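Heads up, one of the protein chains got dropped from this complex, but the rest are sitting where they should.
As written, the chain order gives the labels A, B and C, with residue 1 at the start of each chain.
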Amino acid sequence: MSTSLEWGLLAPEFLLAGWAAFIILIDLFWGGLGKERLGWLAAIGAAAAGGLSLIWVGDTKEFGTLADINDYTTLFRVLFCGIGATICILSARYVKDRLLHPGEFYALILLAVIGANGMAAAHELLTAYISLELLSFSLYTLTAYAKFDLRSNEAGLKYMLLGAFSSAIFLYGIGLIYGTTGSTQFAVIGDVLSGDTSDIEWGMYMGLALIIGGLGFKVAAVPFHMYTPDAYEGAPIPITALISALAKAAGFAFFLKLFAVAFLPLIDDWRYFIAGLAVATMALGNLVAIQQRNMKRLLAYSSIGQVGYLLVGIAALSQDTASALVLHLIGYAVTNLAAFTCIILYYNWTGKEEIEDYKGLAQRAPYVALCLTIALFSLAGMPLFAGFTTKFILFQAAADEDMLWLAGVAAFFSFVSLYYYLIVIREMYVGEAEEKTRFPTPWLEYTALTVLIAGVFLIGLYPRPVLELAEDATATIFVSEELESGEDLVGVP
Amino acid sequence: MEFVLLALIVIPLAVCPLFMVIPSQYPQLSRYLAALAGGALFGLSLLLFVAYEFDGGSGLRYELQWAWLENIGFLGENGITFYLALDGIGAPMVLLNGVVIFAAVFVSWNLANRTKDFFVLLFLLVAGVYGVFISQDLFFFFFWYEVAVLPMFLLIAVWGTSSEFKTFARTKEYGAMKLTLMLVGGSVLIWVAIMALFIEAGAGTYDMTVLREAALDEDFQKVVYPLFMVGFGVLAGMWPLHTWSPDGHVAAPTGVSMLHAGVLMKLGAFGILRVGMTLLPEGAEFWAPVLMAIGVTGAVYGSISALAQTDLKYMVGYSSVSHMGFVLMGLASMNQIGVNGAVLQMFAHGAMTALMFTSVGALYDQAHIRDMTQFGGIAKPMPRHTAFFTIAGLSSLGLPGLAGFVAEFHIFVGVFEAGYWWAGVLGVISAAITATYILRMLAKAYFGPLNEKWAGLKEMRLGEQFAAVLLIAMILLMGLWPAPFIDRISATVEMIPGIAG
Amino acid sequence: MGMDQAWLIPAIPAAAFVILLIFGPYLPRKGDWLAIAAIGTSFILVFPVLADLLDQADGTTYVAGEKAWEWLSFDLAGAGETFNIEIGFYVDPITIVMLAVVTLIALMVQVYSIAYMKGDSRYGWYFTAMSLFAASMLTLVLANNLLLLYAGWEAVGFCSFLLIGFWYEKRSAAEAAKKAFITTRIGDVGLLIGIIMLWLEGPNTFNIQEIIAFAEEGGYETTYLTAAVLFLFMGALGKSGQFPLHVWLPDAMEGPTPVSALIHAATMVVAGVYLVARMLPLFELADPIALDIVLVVGLITVMISATMGLAATDIKRVIAYSTLNSLGLMFVALGSSAVTAAMLYLFVHAFFKALLFLGAGSVIHATEEQDMNRLGGLAAKMPITAAMFAIGTLAMIGIIPLSGFWAKDEVLAVTREEQHIVVYLVLLSSLFITGLYMTRLFVRTFLFAPREQEVYDRAHENGLLITVPLLILGLLATVGGFVVFDEVGEALGFAGGFGQFVFLHEAHGFEFHLDVAVTSTVLAGGGVVFGWFLWRDKAELAASVRDRFAPISTLLANRYYIDEIYQFAIDHIVLGAGALIAWFDRVVVNDAGVNGSANIGYLAGFEAKFLQTGRLPNYALAIVAGILLLSVVMLVALV
Partner (left out) sequence: MIPIDNFLVLSAILFSLGMYGVLARRNAVLILMSVELMLQAVVINFVAFAVYLDPETFTGIIFGIFVIVIAAAEVGLALAIILRLFRNRQISNVDEADLLKW
């Protein structure tokens, strides 16, 4: 065995998997724990995994040729575990009131987190594909989790079939790339593509197109986004939050790594396609969002819009844009979770999700209304909050790579997006609620909410620490071009 | 003194959470806190204005520079810095903001519903405005510019008033939404221009003092300057993009429209001057005639349409558009006297409009209608209120001895000096039209026989009277003795490249 | 206490104004004594300044006293120069004449007002406004630079707005005040443009003497100078109620009579004359068209005001038309660049016009009636007022011993020499008509049988506070004219007659033109006699004349319909344009422009929304379409 695989590197993933099994067992054998506390337990597990992954801060290690554990992976691991833990906490009340089999529910969330970690850590197409599928499958199941709710069923079906369809396309793309470059490792592909590629152009570009299509589906870029609104609306609310935060973040972690390491030499070829995708995504995402009446569908289109801004980062890929993109991703994830927390709280209280139902929320739950306003303003890119700073840095970085026109279009659509956020804020503050009763204060969700809002303010007012983290993370994926070539896959002699 | 400058931003922001802590059963408590904060801000602004004197060099005093984000990604060695400094143009504007917020707090004293949230948003607005006037870093300039726009929507949508007219209706939500969207729309242009400027300068920093030295080539300036001009112009009530101003003011509560017309509209003109003309002199030179034409159209157009208004607030709204047209004319004249006049007009108009809105607000609180034609002879029951409104009106029509004349005179001289005699003549004519609609309004609503319906009107509240006296003090100070303003302003205007003799 | 302290003259009333404004209501008798004391001291101060001026003068070359303080100054970028505005005063013979007139008349009027305004609810405010008016008028007169003059000019306009609209409860008073201020403001547009034009091409200063010196060295190019000067004249038009902008003066009679006496007879309205007199060197340097315009405007005003005087029935309006008439005469004098004649007429006119107004005021105060058709025969009841009014009327007509005669003859003499014969003839005809309407005024008010008995019963002679000023002014109206003679001048310590004191280029002694004197006396006397017969007893003759010339008399009664034309112009053109632009702004710029573009976004979203059909195959189709598009374009573009 020429290269011994340091299994220790994957400790957080093992912990998560073990914890998932542990959760299922507890659910089976010790019913007394109650659905709510099971959620907290799951959250503790996810947090522990996040903590564990901090061990590798600063050093870069290889897990064979499959994955590398460096700052990039650590950052995303912490992010994903954080998202997983938050979702578990948020869904505790929801699961208690409305769902059965909580054990599998939380286990699937932890598995999804493993998949996401895999996607970020992957250094090789197959590992990436497998983690992608792991993440996707858990999300398909979670979307269809509310067995007796027709909407959840239908959402699950659409998400599942279209997901399978697009991963088939994605696979075909990987096949072609593997065929033309002879290897599935990003670094090797990068070397081959930086050499003369005149004779393998057909397969390479076809593969690239298909990969962009497949990934486009995963992150919900426009032509491939059709499933998102239905999946968001149909899925149980915590899962909608999970999809919007975890799926998008993991998708972009992989997208960024793949394009930064593997396809960077071809940047001048695919740059304008991604830019086209970005413009289409922003345009359609923001314009259709104006029409929405359901809160979840609104956030679906808003997340499509946000994906458009992230694609701007990819289109103008460079060291600075990558770190700006990661910063914006973190900002987006935190803000989105904060927004969803408020929506989940309101749903738990009233079971309503139409925008009109938010009338008079400011009187009934001032704190939730305030936090939702902050989150929405941050999504719209208004100052004092994360959105403004992250967008500013991202668009400036993109403009630096002479994509000023794209940054301009992005700035325009972030202005358009302000309209539908203001619609919601208007309902909350200007509308009059029928009954004026105040809601009971769920202390745990409030603390989670406060932490998230603090995160939004931190990134908004003093982004230096987070940006430095992002900078170190992206530094690792850009410097590794001159990897020693010819490393084969599984160390088979 | 540096920390006094910092206090200008910290106090409003620090006060916001304090307001939230106060339980909403004690609105009086939050009003006292607001008065306290307003007073502190006014005091500090006055102190800063008086203490500022031009000491050669760049004219920036009380500089406070904290590294915020540098040597990371595309940012060079001093990248984005939290850089506060007071200069000649900023000093009067800071004073104006101090005065108007102090007055606004008293004017919105007996606001019934949700006073706490109202003051939070009001002080957030003020923090944004202060930030713009004193920050020397382009990023933070834009940051505070957006912060100033942020609370506008809620302030108008929640506390505003919808109004029905014979042929059209303007709900407060419509007014608020249009106002916010047009301002943020304008800021998109500014954002793109800032990004382009950052790349072109290549210095890897947003510090305006550094960007000022970067020799940008001519064609770049000619392309980017109109972005700044139109972007800031929207907030400055530039002619084609001014429609949010009348609608916004009609819907906004008194205190908000005081702050908004009094100070926020000056942000736009300030932006054109501080960012557009200072960093892109050739661009400003090239586009000056266009800005002049727009300014003149705005002035004449605003005053004529004010003539036809029957709603008091609409009239004041259009008069703001007209006066901001004057400011743009002053800026477009590109010479020392004209630009001085523009900055003076910013201050003068700020005080005047705030006073006008105070009076209209006071009248509206009691009479609940703003239609001029239905009032008659209310000078009888409300003599003081009439006196205040007349002083504001006279200042706006340019009666010597009041602030309006000093500013408008400088603008006219500057415009004539710059060779746009046609603009000068039109400007003077629009000043005459201003006299017409102000006096028509005074004669119709205030003088003449007392309409019995309004016999019950009582005099303005003490708080409003204090606010009015404060504003009149500013108008008279600048009208009778403008030397302190002029010395500060012209020293800095002289430093702006591209300003002719 | 010489010329250097001249700035005290406006300062004292200004101080009085400030004190009255703040503490007025709390002072005993609402502070009227303070106002009168202030204007009294100002009047007294004029004499030391005059004495100082005469001491420093040798023969007829006067050394003007000037002192200035810097009000505002900043240096211009790059040019090295500085742009500065000063506050300063300039004293020369013309200023002295104006100072004397303004302070004296103001003093008389304020004393008179104590009685006239007694019992008015805003008594204190009246005196405050009067002090402010006095201060601003004196500033205007003393100003050494055009900007300070403009400031005084506007402040005076504002005071007239305040005082005309003193009884603002009356709708007519409020409208009159508004009309006055707007009309003068329209005039001031020209004045401001003129000032800036003079500064623009001139030596970066607003100082009047420097501008005149610069012009005399040929600094300004003539057509430019003509335009600037005519703009200045536009300001004078507005303020002095000359032909196009005269409409506000008759309506200004809505204000209290002392106000009309002070502002709309003696002081404010002559500000235009003072401005043109002060800037006459510029008028002369500009090409002759400028002076001709001044002349023609003066003539037109003389003729229309005289004719309108015939038809007016309100005694104050008749006197107002007589003021317009006199102002026209002054501008005719100025048109033939005769500063001496114009200033003399101004000096003398102030006295007898104030006398007439105060007389009318005394009549109104006594009978609360100002319509001639309801007065009549008051002479018996109000002997002093009647006597003084008679003196005033005769002075206005220009009968031999009274001051009016001397001044009018100077003007007639000058026009005969300088101008075309037609101008002289027109002036003579105006003399005749003046005789007519002044006699009509006197006869209808004071002589023959009273038309309404109960008005007659109410009439009574007023107290000393009203009659004493009348007596003083009556004396001045008779004696004022003699100042023309050189001997009288020397007796008073001047270098000679009025001609030696106030002149444009060189002093000239008084020469008596017998032929002019005779013709004017004949015509004026004829007017009086003819008028006497027309309006005797029941004025049957006048009635028959009016019926025969019915169309003309209605035309005159309606003041040549000029007011209606202006009102029509305002309603349709100005307000119409306003309504159009307001509509345009709301519908086109706002609804179409702003909302329109917003709706485009909204509709685009609306259409795109329905792409989301909810059916899975459509979604798959979208994905396939995306892939196809992407791969085809990529292959075509890149391979």
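FYI, a residue touches a chain if its C-beta (ideal position, glycine included) is under 8 Å from a C-beta of that chain, and two chains touch if they have at least 3 such contacts.
Predicted model, so just to flag it, every value in this text is computed and none were measured.
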Where does the absent chain make contact, in terms of the chains shown? A, C
Of A:Gly182, A:Gly195 or A:Gly351, the one touching the omitted chain in the full complex: A:Gly182
For the chain not shown, which residue from C:Ile289, C:Leu425, C:Leu580 or C:Leu621 touches it across the whole complex? C:Leu621
With the full complex in mind, choose from A:Thr86, A:Asn117 or A:Thr141 the residue touching the hidden chain. A:Thr141
Candidates A:Leu157, A:Ile267 or A:Ala475 - the one touching the absent chain: A:Leu157
Tell me which stretches of subunit A touch the chain missing from the display. 126, 129-130, 133, 137, 140-141, 144, 147-148, 150-151, 153-158, 160-161, 164-165, 168-169, 171-172, 174-176, 178-179, 182-184, 229-230, 233-234, 291, 488-490, 492
Take the complete complex as the reference. Which residues in subunit C touch the chain that isn't displayed? 609-610, 612-617, 620-621, 624
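Simple rule for what comes next: only the chains that are shown with their structure count from here on.
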Just the number, please: Cα centre separation of subunit A and subunit B in whole Å. 43
If you average the CA atoms of subunit A and of subunit C, how many Å lie between those two points? 79
Subunit C touches which residues of subunit A in the complex? 157-158, 161-162, 165-166, 169, 201-202, 205-206, 208-210, 212-213, 216-217, 222-224, 226-227, 229-230, 269-270, 273, 284, 287-291, 416
Residue ranges of subunit B in contact with subunit C within the complex: 168, 178, 181-182, 240, 243-244, 247, 301, 304-309, 318, 335-337, 340, 377, 379-380, 394, 397, 399-401, 405-406, 409, 412-413, 416-417, 424-425, 428-429, 431-432, 435-436, 439-440, 442-443, 446-450, 482-483, 486-487, 490-491, 493-494, 496, 499-501
Write out the stretch or stretches of subunit C touching subunit A in their complex. 601-602, 604-606, 608-609, 611-612, 614, 616, 618-620, 622-623, 625-627, 629-631, 633-635, 638-639
